[in-house]
Each structure stands twice: as structure tokens, then as C-alpha cells.
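Data first, discussion second: the structure below is written as C-alpha cells.
One protein chain is absent from this view; the other protein chains keep their places.
To keep things simple, chains are lettered A, B and C as they appear, and every chain counts its residues starting from 1.
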Amino acid sequence: MAESVEAKLTIKDFQSDQDVRWCPGCGDYSILAQIQRVFPEFTHKRENYVAVSGIGCSSRFPYYMDVYGLHGIHGRAPAIASGVKLANPALDVWVATGDGDGLSIGGNHMIHMLRRNVDIKVLLFNNQIYGLTKGQFSPTSQLGQITKSTPAGVIDPPFIPVSLALGAGATLVARTMDRDPKHLQEIVRRVEKHHGSSFVEIYQNCTVFNDGAFFQYTEKETRDDNVVYLEHGKPLVFGKNKEKGVHLNGFTPEVVDITTGTYSVSDLLVHNEQDSTLAFILANMIHNPALPRPMGVFLAQDRTTFEDAMQGQIAKARAKRGQGDLQKLLDGEESWTIS
Amino acid sequence: MAESVEAKLTIKDFQSDQDVRWCPGCGDYSILAQIQRVFPEFTHKRENYVAVSGIGCSSRFPYYMDVYGLHGIHGRAPAIASGVKLANPALDVWVATGDGDGLSIGGNHMIHMLRRNVDIKVLLFNNQIYGLTKGQFSPTSQLGQITKSTPAGVIDPPFIPVSLALGAGATLVARTMDRDPKHLQEIVRRVEKHHGSSFVEIYQNCTVFNDGAFFQYTEKETRDDNVVYLEHGKPLVFGKNKEKGVHLNGFTPEVVDITTGTYSVSDLLVHNEQDSTLAFILANMIHNPALPRPMGVFLAQDRTTFEDAMQGQIAKARAKRGQGDLQKLLDGEESWTIS
Amino acid sequence: MAKSVETLDEVTIRFAGDSGDGMQLTGTQFTNTVAALGADLSTLPDYPAEIRAPAGTTYGVSGFQIKFGSTDILTPGDACDVLVAMNPAALVTNVKLLRDGGTIIVNEDAFTDKNLKLANLHSNPLDDGTVAKFLVHRVAISKLTASALDDLNLSTKFVDKTKNFFALGLMYWMYNRPIDQSVKFIREKFSSKDPQVAEANLRVLKAGYNYGDTTEVFTTRYDVRPAQLPPGKYRNIMGNVATALGLVAAAKKSGLELFLGSYPITPASDILHELSKLKEFGVKTFQAEDEIAAVCSAIGASYAGALAATTTSGPGLALKTEALGLAVMLELPLVVINVQRGGPSTGLPTKTEQSDLLQAILGRNGEAPLCVLSASTPADCFHAAYEAARIAVKFMTPVICLTDGYLGNGAEPWRVPRVSELKPIPVSFAKNPQGFQPYSRDPVTLARPWAIPGTPGLEHRIGGLEKDHVTGNISYDPDNHDLMVKTRAEKIERIADDIPLQKVEGDAQGDLLVVGWGSTYGAIKSAVDSARARRRSVSHAHISYLSPFPKNLGEVLRNFKHVLVPEINNGQLIRLLRAKYLVPAVGFNVVKGLPLRAEEIEHAINEILGGKNG
Partner (left out) sequence: MAKSVETLDEVTIRFAGDSGDGMQLTGTQFTNTVAALGADLSTLPDYPAEIRAPAGTTYGVSGFQIKFGSTDILTPGDACDVLVAMNPAALVTNVKLLRDGGTIIVNEDAFTDKNLKLANLHSNPLDDGTVAKFLVHRVAISKLTASALDDLNLSTKFVDKTKNFFALGLMYWMYNRPIDQSVKFIREKFSSKDPQVAEANLRVLKAGYNYGDTTEVFTTRYDVRPAQLPPGKYRNIMGNVATALGLVAAAKKSGLELFLGSYPITPASDILHELSKLKEFGVKTFQAEDEIAAVCSAIGASYAGALAATTTSGPGLALKTEALGLAVMLELPLVVINVQRGGPSTGLPTKTEQSDLLQAILGRNGEAPLCVLSASTPADCFHAAYEAARIAVKFMTPVICLTDGYLGNGAEPWRVPRVSELKPIPVSFAKNPQGFQPYSRDPVTLARPWAIPGTPGLEHRIGGLEKDHVTGNISYDPDNHDLMVKTRAEKIERIADDIPLQKVEGDAQGDLLVVGWGSTYGAIKSAVDSARARRRSVSHAHISYLSPFPKNLGEVLRNFKHVLVPEINNGQLIRLLRAKYLVPAVGFNVVKGLPLRAEEIEHAINEILGGKNG
């Protein structure tokens, strides 16, 4: 039923008629905008996109995309999305979720979906807070953070979402930020290409309940010194003038200056997207505040997707036993006739 | 209320009056026996032990221990145990769970408990199958495994429980086996000492639905060649005659022969329980069938426990504001009197 | 030696032994043979929650009961005529189920001191009066089995495992049934894998049969004639299998792909197992990480255009509560099969009960009405599942289909329908973007359009927040909410226009109407038939459609002076009837994890009608 003349899609085609209802200045606007900007580049027809979400500010995302959308219940988007994808593997399924939705109540569905490698692209809007319920801490909130439910400070050590996804066996794990539109776009392009589960942590500013949580990484003035961009096959260089790099001492990353002559670019850690140990080392850099925060693709591996394996078993059964004869099935193997 | 004369506890003190109802030959018997054997060595009074479980064959464990026990609902033991421990931090709280109970339906509670570092000792009886429901696959079942619910073979890649626990930020992660009583005992002793969440994966043979799943690691004939025992500060040596070792090539572990002269013990990877990167490398050895399976403590780190932090906040508040005057609280800050 | 043959109308046999003794297999084999010869029948497996509790203990006893006959067999029998007991534990735990004067066949070799102790017995029940009221045949089953296999050089353990076939052979002889079908079964099951096992089992089966034939202990054989069943093709079927087939049939008839999102739980898992075998039918089974993911995956699949189902039992249904509310809001078709078991909480996982009815109908946050059906017999599970799918798709609504442990594991002969006889299930996905509105409604059914991803021009968003009654956009408007709450309720009410009126078995009016639902069908019908035979003015209405009720139900109830509602719960249907129709119905509630017995229902009937009991 493909229409014969396909007009090229534009950003407008992905903007729904619903008023966007996030708070003024919320980082969610940028994330939405980058996705609407990048989607027209992809090859899918508009009707084949499905956006699934749970509950939270971030989970309002589907309403604003003019594609098929399902705003589910809190934490369950990965499970709902799995059903969508398994029922119709031709669809391009995206999940929008928050740090609470995706890692607190929905943590189990998330890790199981990643383990199974269902081809679903997860965008986790991490603002280190519960936005929609007005400011309680989330599993990514920082130790000591004062929130509505922790007037004396958070005492739960946070998850490192990237580590958790790696531990669960995810095949593509990445991190980016609301306030770096170009990088965000690049990551979105990248996950669209990945065949398998993708998990993208997006640092997102909640202007109302956790303003500035990521400013040291996202703002022009401080970004260059605090962020290192990961590129496959490239050394980890950063700094305003690309003067610094990450060197590996045993398993321990360190910042080195590559302008003083002691270290040069060739001493630096070279990123390899396929190395899961390296990915874990990069994920753990968060524990040392002296290290820059890695952005980009931590890990990207190829593995059979769950839906391909499922279709494969069906195809195999059909090759062996035909399409299935209902009457024969009902009659069963041991029947008798009364006349 | 401590009784004045404390008789030394014996194994009998930990055997309840309930008939043990596992299948003949089930690996659960050994696990139970080792624990009953080791508990008398510990310093707690018997009344201070609490065993909490979910649902599954393994989750019947509390009934057989003559301590306080709560046989909960499927998957929720870590959450129930957290409540027990937070309400009374003086208790020594153990969780018995299965690969289905603890990693399928209960995966989320598990990772959150580990992240928080509540001082609870988790024993995960991993038999790579659902025993109690008669043989469906679990999240640790192997790809291709034929089970009641996968007549054409499992298509979900399994979790590596150790990796998942590491990714969640656990502070003690270990692996042992039902059929190595001494090692099992040693690990139980070790986690008893740990102040924080402990996660112990125990390879357990389900004689009825997955017999022999771990025999290459557990049986005398093959164990030495297929298992490497981890000891802090010691090189990874294994083999019938201690002739082999694990050497690290970059991040990649390899088996080397230390008898031919090419490699010696000093070339081998030396275990360091405190190194989380190393722990992850060891956990991932599972992917390469040529490598031996590590048993022992993968990681052991010290971090404030959740209950200590909670008690600390209460103590701090009391130091500042006293014990709390209920009448004052009810009266509130803006009240008026009508007479 | 010449043996006489007596003809019986019906007989109830119970096989009981250790979990490891293969009693379920024995019972099933016997059932299949009996069924194929045209008897009507009903079975009740009764196994412990433990997988394989230590041998010899009372809690490790596994039982299988079958009633069969040339008459209309409605229940697996209140009391047994024959008990086959493989060890002391099996004897003492089951003897109370035998009618006075009934027959016991025991494996006397198993009455060792060790086994008596394991069964917590201080004396041998064969000698201490326990079995005085019965006709006891002590058979040295273990020894006879061993000698049949003497020359094969097998381990004692192995030999012991075959002894159930001895009992089976003996029963075949006793009930004048050929062993052929079991011979075929043994050959097919074991010959290729392990010829020695096949050989041993066959020998023992025959030894049992021949033992009956030659020994002097048994002088009479019994014959049960074929039942007068309507013509057609028949098979013996368990409820869980029938449920699975009902779903597959609905998928085929509707032209949809079947998607099952499930999480294993006793006694529902077999539906998942059955469906996972049917890959050539394009059936997709997804064993999720838990029940929440199971139902959510089904909701997603339904959104994407599959015939989506989820199967579970009580605790699992509890976990699906929130997501079912979402399905109600989304107005997507969804079939939820709940195989009820003993509750509350983990309860009695392997036992039967009818205590999830109110949860199914009323147990959700907010006003979340949906359709609830039930199955009355094992074979009826097919129809109930099929009907659930039909209504789900037609009315764009979740439908909960209640069966229970007894129905799921019980079996009976089923007249297999021709595919062409099955009610059509027409489905038309929305296609036309012109004027498309996600929450516009069919004027008759009030169903909204099913517009699936992949359809050009129908891109739309739906979710769990209240929606505008036309566009489906989020709406916080007070009047719209009131309208939507009432419209969702009205849509479910309209299903009553699409289902049969309530039937009454017996006269349409009289002194007493016994109202039931679900698996008590056979027991109630037996009780009512028997009371009617004694000229009582009593009729039976069995409700399959529980939400909404059939339109004539109020009228039906008001035609009787009294209404009695037997249920295996503490009074659930009765609450709904009293609330809706204000009839002073009284309940009969026995909650033992077992099917109700016809006899006790009849007793309750007599109590109301003032007649003599006993």
C-alpha cells in the first residue's frame, strides 16, 4: 500500500498539533527539537515510528511527536514497547523515559529489555529528580542532595545509568546532553542505525526542581574542561585547547597534560566502542571528580536481536511443519468419532 | 534482657522442626547444610537472625532454619528484608532467592537494594531454571536451552548475575557452588563479616529440571580444569596440578600454561577484591568458554551502609532538635486559642 | 479361570501414590483409553505444591481421580468407588474419599516400617481397622513388577519407577479396557530415546493386565458402555489446553496474529507451554520478566494490531491490576486468562478456588469497568477463551476469562467443533484518515476504531490520562471526565446485547433457583438433577457472563422463591446478585481448595426447601 510519490519529510511532519506543556526553559524542549530535526533524515515512513513512554515530564514526549504514540503507565514503557516491536518488527520503536520512570519503578523492565536486545531505542531524560511529582529525589540524585523527600539530604548512592546498562548486557550504551544539540543529534542518528536495544542517557536540565545540575558539563564556559567526547578509534582528548587527555594507568584513568612533553597524544586511551571492559572503565570515571565526564557511545556491539530470533523460530517451525492447520490442531492426536 | 549464660550454639540450633521438602538430590540441601554448619560460628544470638525469601524452591529456605523467617511473595524479598533491617538494624538479615525470584520478577528490588548498600546478605540459588513452577527458563538459562516454555530453545541472552550486581553498584559480589561445601562455607563466613549488601551467586543443581547444568564446574573430575578460585592478593592459578593460570592481555584474560617456561606465576593476574574494573573483567570471563569460571569474591568494598546513614540522620536531628515533642508538633507553628 | 463381567453405569477411580510414582501419567493414560472408547468422563488431578517432596511422606502424595460412565458425567465424583494406593501415605490421606464398601487396591510391598514411619503412622493401616469398611486387595505390586523385569538387569530404582504401569494394566483389565493405546503411547514416547525403558514399561503394563486375568483374587470385571454423546468427532481435553486452542482458533478466525505475554504461575503455566509449541501458527509467546511486563507487552502488541492475551493466576492478576486500568483507558482489545487457585496471597497454589471474581470485576483504581466471563467445564474453556477474544475485538475492551485449577487440569471428552462452525470474528482496522478520530465510537457497540501503527495518516497518541471523548487528546475538563466515565461503563453494559440470555436448566420458575458460575457447573447440575428426580421444585442457572450479566438475569431470579448461590469462596457472585437485583439470595460456601461436592449442595438445597437430608 506504499504511496507512489513520497514527499520528503520535514521537521514539521514530526510536530504534533498538541501544545507543548513543559515548564519554560526545561531541557526537554531541546531534546524534542533535536529529534524532530533528525527524524526526517531517516528512511522510515512516518507511520512506522512509534514513541512509547511511561509517566513523568519526560514521558509526555510522545504527545508532541506526530507519529504513533503510547503514553503508558509509570515505568512500564520498555515492556509495552517490547510488545509493540515483537508484534510488528517493521516498526521503529522509541522509548522516552526519565530517571525515575526508567530506573526506579521501571528498572527491571529496562534491564530485561536490554538483556534481550529487542531493537528499541531508549532515550532516558536524566534530570536527577522527579519532575512531574514536584521534586523528590530519584535513583540518580546525588548523595546529600536536598529534595522534597530528603530534607536532610539523599542517603542512597545513585546508580550510574551507563554502568547499570552495561551490567545488564546492553548492546548500545551512550550518553549525551540536552544543551549540546549537535552531539545529541549525532547520537540519535547513531542509535537509529543500531540493530538492537539502545540505551541513551541524556543529561537534562530541570529548571524548576534541579536547575543547573549538569551545568559544568553543558555550559560553554566549563564544558570543554569537564567533558570528553568519545569517538571510536580516537584518543580521549579534551580541554579548551585540546591540551588534555585521558591516560590509562593500569585500569585507572588519569588526566594528563599533553602540551608539556611528558605525555603525547599517543599515550592516551584510544576509544574502542566494542570493548565492554573499556566501557565499564569509562562509566566509572564518574566516581573521580577530577576526571572529565565522557559523552558519546560507550559501547556498541552486534548481537542477534530478540525479534529476529523470535521470527526465526517461527520461520523454522513453518519450514518444518507448514503454516499450521487449525482443524487438525483442534482435532488433536487422539480423537474418536461418535455417529 | 540478655540471658546470663549463653550456651554455644550448634548446628542443631539452626535446624527447624519442619521436614525439608526439596526433591531428593537437590542442590538446595547442601546450601542449607553449609549455612546451618557455619552459623554457629557467628556472634549473633539466634533470635537476631532473620531469613527472608520470595517464592521458588530456593525460597523455602527460611522454613528450615530455626531462626526468624519470612517467606514473602515472588521477587520481593529484598524489599521486605530492607524493611526488616531498617526497622531494626541490630538484626542479621539474610535473603534466600532464586534466579527467577531474584533476577526476573525481583530484579529491580535486587539492584536497588545493592545500590543502597543495606546490610543484607543475599544468597541467590542459581539453577538456571524455574524449579517450583516445573521447568520454565529463567533469566540465567542458556541460549538455546530447551525448557517447558521454550520447546524451540531459549532466545533471551542470559544475565551474568555478577555483572548485573556490579553494574548496580554492589559492595560485595561473590560466586560459589552447592557442591563445594568448603568454599560455600568460606563465602558465607565472608559475607557475614561484610558491612553492607552482599550478593552471592550459588550454582545450584536442580536434579529434576536442569540436572548437571554446572557439573563441569562442580564435579571432581572436571572442576580443577574449569574453575579458578579467587583469593585477594593471589595470582589466578588453576588446573589439576596448578599448572595453569589466567594472564591479562590488555583487558583480555587468557589461559596460560605456567609449566612450560613461557609464563610463570608472576605473569598471572593477581586478584584485587577492591578493584571494580577487575571484577567486571572476571565477571565477563563467562563469555569465553576457554576460560575457567571464577569462584570467590569478585569485589568487596567499604561504603557507608544505608541503615547507618538513616540512623545518622535521626541522631543528627535529635542532637539539634531534641527527641521531638508531640504536643508541640500537633499544635504547629501558627495556632490560636478559642475559649 | 473364568471371570464374570458386570456392567456399570459409572465408576469413580482414584490413583494415589508418591509424587515420584507417576500417578498423573497413570491417570492420564487411563483417561485417554476410557475416553477413546466413548465413555463420558471427568477428571481431577490433585498434586502437592512441592515438586517432589521426600518419598513416602503424606505431603508428597499425588492423586488423580477419574469418574467415567455411560451416563452424562458431570463431576470427577464426590466419593470414589475404587482407590489404588501405592504406599501407606497415599492410603491414609485418600481413604476418606472412598465410599463405604468401596474397593482398595494397595501395593502391599510398600507397607514397610520405614514407609509407615515416613507417613507418621504408628500402626499398619491395613491391619488396624482403618480399612475395615472396604474391600481390600493387597497386591505385591513391587515384587510382581520386579519379577516381570527379572532378566533385564535393571537397577532397583529403575524397576521401581515402572510399577505404576502395573497398576494401570491391572485397572485396564478390571475395567475391561484394551491396553493398546498405552502400548502405543509407551512406544512413541520412549522407543527412540531409550528402548530399554520402553521395553520395561510395556512388560510391566502387560504383567498388570495379566495379573488380573490369571490371579484368583479378582473374580469380576466391570464394563462401562459408551455414553450417549451427540455425534461428532471427540477428543479428551484438559481445560488449559482447551484455553490455548480457543485463543489460537480466535486468532485464525479473526485473521490476527496471536501474541501471548505471560509469566509462569501454577496452575496457568500450561497454557503458555501449549502455545509456545505452536510457532507454525505464527503464535508469539513472550515469557516476560514478571506479570506486569507480561500484560504490558500484550497491551503494546494489541496497540500494534495483534490479538493479544496474557495468562496468569490470582497473584499474577493482582500484579496486573494497574495495567488493566491502562487497557481500559486505551480501549484496546486484550484477553486476560486467570486460572484461579486457592488464595489469598500465595495461598494454596495447586488447589482450586473461585475467589478472584470480585478482583476481576471491581479490583482496579478508579472506575475501570471491563468484561468478565467464565468457563464451566474443562472443554468449555475453549469456548470461553474464544468468546473472550471475540468480545475483546468487537468492543475494543479488555476481557477477563476466569477458569480455575480444577478446570485447567481437569479433563473431559470434547466434541471438537469444525472450524467453519465457529462464530466469525470480523476485524477491520481503521484505514481512512478522512475524519479519523481515535475516540469516535461505533453507535451500536460504542467501540472506538482500532488504528494500528504502520497505517499512513492515522498517527495518533493515546495514554492513561483522561482523554477527550472524540479526539483522545488529554482532557482535564470536568464534564468530559464525567461523560467518559459513564461512556466506558455504558460500553461494557452494551455487551449484554451481544451475548445469549441466561438459560435455566429445569423449570423457568419454582421454589428454588441454584445459581452458580465456573467450575461448580457439574456439581450443581448433579445436585439439582438429583433433587429434581426427587420432585423438588428446583432449577439451575449457571452464569457464564459475569460482567455484564445477561439482560434477563433479574427476571430469571425473580421467578423463584429462593435463590441459593454455591461458590468455592466466601460469597462473591452472591454479592453482585444481591447488589444488582436486591434478591435475598443465600450462599453456600465451602473453601477447601477442592471442587464442591454434589452431595453437599444437595444437602443445602434440602435445607432451604425444608426436606429431609441424608
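Quick notes on this one:
FYI, a residue touches a chain if its C-beta (ideal position, glycine included) is under 8 Å from a C-beta of that chain, and two chains touch if they have at least 3 such contacts.
This one's a predicted model, so the numbers in the text were calculated from it and none came from an experiment.
In terms of the touch definition stated at the top, the absent chain reaches A, B, C within the entire complex. Of the options B:I31, B:C57, B:I80 or B:V188, the residue whose C-beta touches the omitted chain is B:I80. For the options C:G101, C:G435 or C:P584, the residue in contact with the chain missing from this view is C:P584.
Only one of C:N115, C:S355 or C:T403 touches the absent chain when the whole complex is considered: C:S355. In the full complex, chain C touches the hidden chain at residues 48-49, 59, 313-315, 317-319, 321-322, 325-326, 328-329, 342-349, 351, 353, 355-356, 358-359, 362-368, 463-466, 476, 478-479, 481-482, 485-486, 488-489, 569-570, 574-576, 578-580, 582, 584, 590-594.
Where chain A meets the chain that is not shown, the touching residues are 19-24, 55, 57, 73-75, 104-105, 107, 130-134, 136-137, 139, 148-152, 208. In the full complex, chain B contacts the hidden chain through residues 1, 3, 16, 18, 45-52, 55, 62-63, 66-73, 76, 78-88, 90-91, 108-109, 112, 310, 313-314, 316-318, 320-324, 326-327, 329-332, 334-339.
Everything below uses one rule, namely that only the chains that are shown with their structure count from here on.
When chain centres are set by their Cα atoms, the one at the greatest distance from chain A is C. Chain centres here are Cα averages; for chain A and chain B they lie 30 Å apart. Between the CA-based centres of chain A and chain C the separation comes to 44 Å, rounded to the whole angstrom. In whole angstrom, the spacing between the mean C-alpha positions of chain B and chain C is 39.
Across the assembly, chain B contributes residues 104-105, 107, 139, 152 that each touch 2 or more other chains.
For chain C, residues that reach two or more other chains under the stated contact definition are 279, 289-290.
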